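Following: one structure in structure tokens, then a few remarks.
Note that one protein chain is taken out, while the other chains of the complex remain in position.
In this document, chain identifiers A and B correspond to the written order of the chains, with residue numbering beginning at 1 in each.
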Amino acid sequence: MVKTRVIGEVILKLENVSLSFGGVQALSDVSLQVRERQILAIIGPNGAGKSSMLNVINGVYHPQQGKITFKGRTRTSMRPHDAAAMGIARTFQNIALFKGMTVLDNILAGRNLMMRTSFLEQALYLGRTKREELAHREKVEEIIDFLHIQAVRKTPVGRLPYGLQKRVELARAFAAEPELLLLDEPMAGMNLEEKEDMCRFILDVNEQFGTTIVLIEHDMSVVMDISDHVVVLDFGRKIGDGTPDEVRRDPRVIDAYLGPTQAAPYHEKELFHGM
Amino acid sequence: MTFFLEVLVGGLLSGAMYSLVALGFVLIFKASGVFNFAQGAMVLFSALTLVSLLEKGWNLWMCLGITLAGMVFLAYLIERIVLRPLVNQPPLALFLATIGLAFAIEGIAQAMWGTQVHGLNVGIPDVPLNVKGLLISEFDIFTGIIAAVLVAALALFFSKTRVGRALRAVADDHEAALTVGIPLRHIWVIVWAVAGIVALVAGIVWGSRVGVQFSLVLIAYKALPALILGGLDSVPGAIAGGLLIGASEKLAEVYVGPFVGGAIESWFPYMLALGFLLIRPEGLFGEVHIERV
Partner (left out) sequence: MIYREAGQFKATYSADQALFPIRQDQVGVAILLVIAYIVVPFVGNDYWLGSIFIPFLVLSLAALGLNILTGYAGQLSLGTAGFMAVGAFAAYNFAIRVPAIPLLLNFALSGLCAACVGILFGVPSLRIKGFYLAVATLASQFFIEWLFTRVGWFTNYSTSGVISAPPLSIFGHSLSSVWSRYVLTLAIVTVMALGAKNMVRSSVGRAWMAVRDMDVAAEVIGIRMLRTKLLAFGVSSFYCGVAGALWAFLYLGTVEPQAFDLARSFQILFMIIIGGVGSILGSFLGAAFIVLLPIFINIGSGMFGHAFRADTITQIELILFGGLIIFFLIVEPHGLARLWRIGKEKLRLWPFPY
């Protein structure tokens, strides 16, 4: 597909990040760069450290070593709410919605950082609070329209089917108007049609709002289709980094996926089928 | 110095009685992930049943047998009426249900056997012994031994028997245990029955000490800080927690109490446990859980 966007400067840089839990090394000495308006995919086998990577970026996990630079500020680890305040939003592999709240409230909660009134003003619900709630409601309705979830806006999310929940989670992350959006397997468990919808949303978000996106995905055809840049992890190490085409031809990547003894050309076709 | 040691030893030994109650909590928590608030009520129920039967003038062993059967039946009822319908609910809902259960059992026990205070004498001697200049209650020593025997028996039960292994599997993961063919319902009845037996032992010991009455329920509130101090899922933790709570509350009462108005035993164990939790949230021996997202 033709991309009209301009990829900008480096917005996020990870340098020599290592993370371990007890004796388990989740990430070892990983470095990567993400540029503004880029769609970067992280791929790799199960347990390669992909989710840990996202958790390090937005501060859910604190790496033992390494540096994280986001928008020019360097630190050794992030705190989740600081990351959110700096413009990083994300979705989770296992949906992490607020199950007891309606779709509307979930998405509104995504904008909580932008709400300024104190709890005392909110208890009175006069003037400022009312105006604020309405202003955010209008923004949220735009997102609801954008993601076609109008019909369920007042349904508690716990009652929605899986595909819709994934979409609501994207809406919540997107509602924060982030500069960097982290998506952990946004298309896992979806059928073809749902996947196409989701790809469309991701590309639209990226194109219309210039949001930088880092995503984890197992479906290679999706990865090759929508990403500008691919990073490959295996056993917590980075083994590939480049454009989709470069990565596809990288023998180390093919080895990691198929084992070193396999004959590459034939399996390459099978691995990246459907492109 | 002698006085200090006497207080310390007295505290440790009465701590063993807290351990007995805490043990019942741990058993159920390990095997079903349920924080059983009704353990105190079970202590009351078992002790009240036993003492009321004894007062009919029946043989001690027969009364014990009937009470044991009663506790097993109670476990069956609890599984059938409370646990089974709540099997996939969040742990907190089960916890709240056990609070309801505690109220119901307390009500039933008193409706069945009345509210008056009963003396219980199952032949545990209660004379002060002089051990190298220290005055120690023989009764307390007896309690300590009972606690030790009970723990040893439970440890054997958990590690050596088939049921014990199944229990540990269930504790790890209910659904996984089901898929390998462990009958969850039986297991729960068994573990609640075992906890009922532990409650009976605690009930006998406490009942002989303070009389069988409604306030036995309150002893459970002493076992709670012992429990969180030791770690909810650890049998050694329950023992250590009970001893620590027993010793420290007696020492605090004797040495700090007079300066602040006395009777600080009611809250001191809780503050101690709370302070400890802030440093080590999983307790002394509890398992550390890594939260995954």
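What to note about this one:
In this section, contacts are C-beta pairs under 8 Å (C-beta built on N, C-alpha and C of every residue); 3 or more make two chains touch, one makes a residue touch a chain.
As the structure is a prediction and not an experimental result, all values here were calculated from the model.
The chain that is not drawn here is touched, among residues B:M17, B:L54, B:L74 or B:L101, by B:L101. Screening B:G57, B:G181 or B:G261 against the full complex identifies B:G261 as the residue touching the chain left out.
Touch with the chain omitted from the figure is made, among A:A84, A:V214 or A:V231, by A:A84. Listed for chain A, the residues touching the missing chain in the whole complex are 58, 60, 80-81, 83-85, 89-90, 92, 96-101, 105, 108-110, 112-113, 115, 117, 119, 122-125, 129-130, 132-134, 137-138, 141, 172-173, 176.
Annotation for chain B: contacts to the undisplayed chain at residues 35, 81-82, 85-86, 89, 91-93, 95-97, 99-108, 110-111, 115, 221, 224-225, 227-228, 232, 260-264, 266-267, 270-271, 273-274, 277-278, 281, 291, 293.
Following the convention adopted for this analysis, only the chains that are shown with their structure count from here on.
Chain centres here are Cα averages; for chain A and chain B they lie 48 Å apart.
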